[in-house]
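Removed: one protein chain of the complex. Kept in place: all other protein chains.
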Amino acid sequence: MSRLHAEEMVLNMGPQHPSTHGVLRLKLRTDGEIVSHIEPVIGYLHRSFEKHAENLEYQMVTPFCGRCDYLAAMGSEHGYAMAVEKMMGIELPERVEYLRVIFAELQRIASHLVAVGTFGLDVGAITPFIYCFRERELILDLFEMASGARLLYNYIWIGGLAHDVPPGFVEKTYEFLDNFETRVAEYNQILTGNKIFIERAADIGVMTPEVAINYGVTGPSLRASGVNIDLRRTQPYSIYDRFEFDVPLGEGTQGTIGDSWDRYYVRVREMEESARIIRQALDQLPVEGDVKSAIPRRIRPPKGEIYFRSENARGELGYYIVSNGKNVPLRVKMRSPAFSNLSVINEIGQGFMISDVIAILGSLDIVLGEIDR
Amino acid sequence: MTEQEIYAKLASHFGAKVMAFVEEETLNPTVIVEAEGITDVCNYLKDTEVLQFDSLMNLAGHDPDGESDLSVIYHLYSTQLDHYITLKVFVVREHGQVGSVANIYRTADWHEREAYDLYGITFDGHPDLKRILLEEDWEGHPLKKDYVAAEFYRGMRIEKVK
Partner (left out) sequence: MIQSLANWILSFDILAGLGNPIAWGLSLFIVSALIFVFVAVNAIVLVYIERKVSAFMQVRLGPMRVGKFGSLQTVADALKLLQKEDIIPRSADKILFLIGPWVILVASVVTFAAIPFSDTLLAADMSIGLFYVVSISSIVVLGIVMAGWASNNKWSLYGAMRSAAQIISYEIPVGITLIAVVAVVGSLNLQTIVQAQGGTGNLFYWIPLPLPNWFIFHSPFLFLAAFIYLIGATAEINRTPFDIPESESELVAGFMTEFSGLRWALFFLSEYANATLVAFLVAIIFLGGWQSPFSNYAGAQIGFSILTLLAVMWTLFVKAKTQRLSFYPLGLSLMITIAAWLFPGFAIWLASPGLFWMLIKVGSVIFLLMWFRWTFPRLRVDQLMYVSWKVILPISLFNLMGVAVWMWLTGEIHF
């Protein structure tokens, strides 16, 4: 029988759609349920981060960094602060480094919790999402304790921290870790091993290592394809070389290496590794130390430029900063991980169904604030 | 391989197309490349056995002061050999043209569109060069230092920043 011929239909998914993780528009060319081409249209959340940065003093850029990736604001601030510190050659007190690592890793857990939960939501499982948010609340409580804010912190300053953590913070963090380590088993019970979930996620949107590297995919999505690149390990910044942790890689347990299930499960395991890092950092945290002692009076990096990259929750977060020796940067370019991660969707999503495109999009874990900047 | 060695290799292969090597005033030693030659240089960097630059980490446009030439900066990384190089090309301010590397590094596809959008740099050979962050009918390229926002956009007043 010759194949039935039908016209292709263009389906506009977004900018208002429940599963595009923000204001993203996907132009899908569909043949029935099968998607033959995906064109992401972005820019709906463009807030001119780079233009702002060129008109503000260095320390005033920090809060804008957090507003880009609003689910991992600590990580964004951390990357920016480290880039400027490297330009200025600032040596940080030990306590600052440890606290920054603790916050960056807590943020990674919080961000992955959203990723894991919303991925469940994308394939129709509602309850795991609430479970994930239950733990995320506890992390946000810790952030609130330290910085006073729950989403956008402006806590990591160039050369230090805004305040030292309040008394009782360390104990509460230990408490959280004790609780959290048992909760991961709960996610695995309700979602990871669920037969329907595996059917929906395994073998869907397979990303080969070559495609991933060529498209500049980074972070958990890259590691799910089996590429062992974690900047915390391959190019240790801050004090990550002092901690013991594994870099989880996609193994194709339920299907092919680099499928949506792998991208999901790498995140689940990364949360456990982050918890390990936080525990070690808390154990080694120096009691003494002024977190503001290294904050420079005047932030005027010497003339020059830097490209500094760090491992944020979604992948390689790079800052390209050009300084002309004044107190306002000449150029701040944020290389956002989700920007590159999203661009791969046409390559890996072709030939799948509409439902799968949603699943692939969820497994890439994008944040539109960071893509559009 | 160090950046110095990579530069030496490029210089011997491309001659005048690779113009200079800058180590001062930057924390990422940079090779200056001619605008038309960037495609060939990237092809070479990617395919040569001892270089294997398979990953374009970042591509950024840059306008130093609003008068001199614009530049495009490429940050390359080799996941296999774990070394870095930064490339830089200079482009004239108006209707500047640079070779596109979008077919070599797919990362560059969107990054070049972004540079086009914000700096007005045209990338020759790009598969689908159009604005990405701003609206199709936006006037001007806002990250240029001499950019002056239009009075209105589709009848909406654009507020001036003092």
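As written, the chains take the letters A and B, and residue 1 is the first residue of each chain.
Operating definition for what follows: a contact is a pair of C-beta atoms (placed from the backbone, for glycine too) under 8 Å apart; a residue touches a chain by one contact, two chains touch by 3 or more.
Here the structure is a predicted model, which is why all the values come from computation and not from measurement.
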| Chains on display which the left-out chain touches in the complete complex | A
| said: So one chain is hidden, and I want to know which residue out of A:I42, A:A73, A:I102 or A:L121 touches that hidden chain in the complete assembly. | reply: A:L121
| Which residue among A:Y44, A:F197, A:Y265 or A:F308 touches the omitted chain? | A:F197
| Contact set of chain A toward the excluded chain (per top definition) | 9, 11-12, 17-19, 33, 120-127, 130-131, 134, 190-191, 194, 196-197, 199-200, 353-356, 358
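Rule of thumb we're sticking to: only the chains that are shown with their structure count from here on.
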| task | Express in whole angstrom the distance between the two chain centres, defined as the mean CA positions of chain A and chain B. | result | 25
| remark: Note: in the complex, chain B contacts chain A through residues 25-28, 54-58, 60-64, 73, 75, 79, 82, 86, 105-107, 109-111, 118, 131-135, 142-143, 161
| request: Note which residues of chain A are touching chain B in the complex, please. | output: 42-43, 46, 48, 50-51, 54-55, 86-87, 213-216, 227, 229, 234, 302-309, 316, 318, 320, 322, 324, 330-331, 333, 335, 339-340, 343-344, 347, 372-373
